[in-house]
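The complex appears here without one of its protein chains, the remainder shown in place.
Order as written gives the chain letters A and B; numbering starts at 1 within each chain.
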């Protein structure tokens, strides 16, 4: 049993879902772990990790639209807006989704279901370089 | 320290919460792990895992009603509806809840609080066979 840490950089260019499944799987292969778990940890408070349907892009667009309506940028009671109108909504969307996920590894492969992909969910409009920590525990 | 993987099948018959606490605890006993962690991972994008109050069924009904109102099936902007009007809402409800949870194990028992139970949260109306991955790390 060993621990392996890696860091990914994900470049985003506006709000939306960016798939990182292949990058995570590639780090598992680098580690050589055959059985264990991988934890994906987002080092930011204005983007999230989510596991989402990865086949049909309309599902991702509808999800983004839902979050735009659930957490509107122009809520008149927001006071934390030093970085613009997408500042506070980005923190709320992060809290409503996830900062970490843990996925099992068997025979060197993540045990995702048929339609599952791992996505970085960017909540800011501007381009960002996002840091994602990948940790494998296993053998 | 070792890794133990198990798979559960949970049969669901419509939207709602299905308790799996006993099934997860039973797999811990099969593994023989006395101290460690158990991760519960849902291999689907239209149901979730949540840890919820397990004593009073009215709490579960109110929770289901809240989600029916927060993510209505008839939102006119949904375009991903190839599997019916509960298709897109099921993905959104999954993203708003969880795909994995990690619970500590001490003396061979999950360290849940007094009122906590582990539930599969089904978001589809039709009957399904759901696959849940259970991974123990410990000794």
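Worth a mention:
One rule holds for everything that comes next: contacts are C-beta pairs under 8 Å (C-beta built on N, C-alpha and C of every residue); 3 or more make two chains touch, one makes a residue touch a chain.
All values reported here derive from a predicted model rather than from experimental measurement.
Residue in contact with the omitted chain (choice from A:10, A:24 or A:71): A:71. Touch with the chain omitted from the figure is made, among A:25, A:39, A:54 or A:116, by A:39.
Touch with the hidden chain on the side of chain B covers residues 1, 35-37, 50-53, 56, 58-59, 61-63, 65-66, 70, 96-98, 101-104, 106, 111-113, 115-116, 137-139. In the full complex, the hidden chain is touched by chain A at residues 1-3, 5, 39, 41-45, 70-71, 75, 77-80, 82, 88, 91-92, 94-96, 98-100, 102, 131, 133, 135, 137.
In this text, only the chains that are shown with their structure count from here on.
With centres set at the average Cα position, the gap from chain A to chain B is 20 Å.
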